[in-house]
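Part of the complex only, each chain left as placed.
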Amino acid sequence: MNTSLKLIVESLLFAGSEPLTPRQIRSLLPGKNLKEIKQVLKELKNEYETMKRSFLLKEVAEGYQFRSLPLYRPYIANMLSLTPSRLSRAALETLSIIAYKQPIIKQEIERLRGVDIAGILRMLLKKGLIRIAGRKALPGRPIIYGTTGKFLELFDLKNLSSLPTLKEIEELGDGEEG
Amino acid sequence: MTFTTKLEVFEGPLDLLLHLIKINEVDISDIPIATITDQYLEYLDLMRALDINVAGDFLLMASTLMHVKSKMLLPKQKDDLEEIEDPREEIVRSLMEYMQLKEAAQELASRDILYRDVFKRGIEIDGKRGEKEDINTAEVTLYELMSAFKNAIKKKYPDIVLRFKAEAWSVKKKMVEIMKRFKGKQNLYLSDLFSKMRSVSEMIAIFLALLELVRTGSIKVFQDKQGSDIRLEALNKKAYEWRKVKGQRLKAKGERKVSSRQYAASS
């Protein structure tokens, strides 16, 4: 009986991200009283101490939370720092304009997006998603941008001609089916 | 109103066919096509009577069923009896395939689905997660790139309507087109109308146009011999020579029912 309560509480701690207080847990389990819950939390805490895993059930901020042991911090920190970089919506929009309209000059992208994009261009260049593809025979010889092989790789494209056309985008319909 | 609760909603024509086969307790490899076709058409009528929009897919299957039914009535040649393919074969094959995939879908649905049955570890936040607006490059999809482009264009040119056309083919235009093809002749054959490679939606539009023309008495359909091509005869060519079909909403419901019946009766 208590075993099952213990595992229920454990599952909540497992799936939640914030520390859970006994009160919060009780509110999720009608019919259980605070004493029982505090009891199984203590049991759980002891069990994990005995098991000697890479994490423990810790009492923090009035509640309980699974936390990894400090010993493993460097590995975890390394993993978190390597989590893939992110693109902002603005960057993705700029990238899509370059993909669809290349070869294209900065002024033309800015005309389409209506904002200054120097910073975004620099970031996309740095990430290796776009490249300088030459200069246009116009006054001032503006730089022409295009996408890179890494761009194709990121979007799992064989080549640029496999990029779906606007018409195909439309033909996908407008379904908001559940 | 109690009626509607009894009316099952079917995902498509194959779903409806399967249901009919099941309630009739017949063998899928030996479908009594006449019975099933009649019940199928009755069901479509019922849907219309209840104001349920009958999608073109249902009508296309209706025409296939009627075609198979007419073929079944054709006397078999004795000498090459072995070689004659059962006209029902194609329907049976698609039904079997459909059943198989339906079952696979059910099996998928019964798995331990993430966020429904099972959960992963809660994500610890500590500012490690980027803004919600941002996209993880490991997960960015081509679809998101496409959508981004569409957004960008839309922002700049709000007037460019990137419309999602539900109906690529206008039934009215097809009616005029069909009538135009009668120019200089009295008869046309059904196979002429479907001779070119066409998309399903266009074929449906042509088919609906045909039904509408029969209903309005502009053409009549004949079948000279069981199993032969359907012959179309223009009765009211003039009307289409000077009048661009205008306004005149295509009425469904009862009237449409009559037209499909006429077609059935003459085939």
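Which chain is which? They are A and B, in the order written, and residues in each are numbered from 1.
Simple rule for what comes next: contacts are C-beta pairs under 8 Å (C-beta built on N, C-alpha and C of every residue); 3 or more make two chains touch, one makes a residue touch a chain.
Since we're looking at a predicted model, the values are computed, not measured.
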Copy-number formula (whole complex, one representative of each chain type shown): A x2, B x1
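As a convention for this text, only the chains that are shown with their structure count from here on.
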Gap in Å, rounded to a whole number, between the CA centres of chain B and chain A: 41
Chain B - residues contacting chain A, complex: 119-125, 128, 130-131, 133-142, 144-153, 155-156, 162-166
List of chain A residues in touch with chain B within their complex: 14-18, 80, 83-89, 92-97, 99-100, 111-114, 127, 154-157, 163-164, 166, 169-170, 173-174
